[in-house]
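Every protein chain except one is present and positioned as in the full complex.
Showing chain A:
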């Protein structure tokens, strides 16, 4: 087990290095830079001063090297825009994104598995068709459009839900208000992963139900509920858990759009700001953090996987 974790850790380090390298070169390839974008009205000398101060006249390789040396020591630099430490800017936003994605995962996984199982058990019947049809629609509708329609309906017309923001925090925090703010972003973000989980659970469940060991359980005289929800589901969940690991990056990129629509001040809206203003240290910082989150969540998924499937433990 220890060897397995060490192995995974090594792989993660290499992955992080590659991701930061690619991001660094790509963002530097983009036209414009902090000097031209941020201070349009500045004179030639002022621009030169900024370039000198930020060290932007150095070759890209050298700058990447410097960034890497600092980053390894835990220093992600200061934001070009606000001169605050990057880590501080990220940390002030990250919790909101984590809230949003964790709630979304909980909702999508529980609802997705329930509907997937219903769909499989009622294969070919009305319930199955309704669920299938709804998931195809869910997959095809762009989430930004649906988000805006939701705002039109639930905020503007019906006035049931707030159209944007994360709700009051700290002393003014109130659970009901908080949940009301959370509903629409979570629903919209769920649309990016929920249909996949439903369809995957359905096919996985159908495959498991026709396995020989399910016949054995029936031959033992198990109640149908035990057959389906204990013996079949446990096996059907194994591939579903894998797909959840795959869906996490998609969820994070979906969060960028969702946060922008609903004024959710998470890391998604920060990355848009950072990229638009060529705030290199901020872009790099967010990249590192998101890569880290993806790697950790995938590791978690693998650990859950080895808990559910005894055949994996031995390999590990």
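As a working rule, contacts are C-beta pairs under 8 Å (C-beta built on N, C-alpha and C of every residue); 3 or more make two chains touch, one makes a residue touch a chain; residues count from 1.
Methods note: contacts and distances are computed from a predicted model.
**Student:** Could you check which of "Putative solute:sodium symporter small subunit", "Acyl carrier protein", "3-hydroxyacyl-CoA dehydrogenase" or "Peptide/nickel transport system ATP-binding protein" matches the UniProt name for the chain that's left out?
**Tutor:** Going by its UniProt entry, the chain not pictured is "Peptide/nickel transport system ATP-binding protein".
**Student:** Among A:14, A:72, A:126 or A:219, exactly one should touch the missing chain; which is it?
**Tutor:** Of the candidates A:14, A:72, A:126 or A:219, A:219 is in touch with the missing chain.
**Student:** Of the residues in chain A, which ones touch the absent chain?
**Tutor:** 211-213, 215-224, 226, 231, 234-235, 238, 308-311, 314
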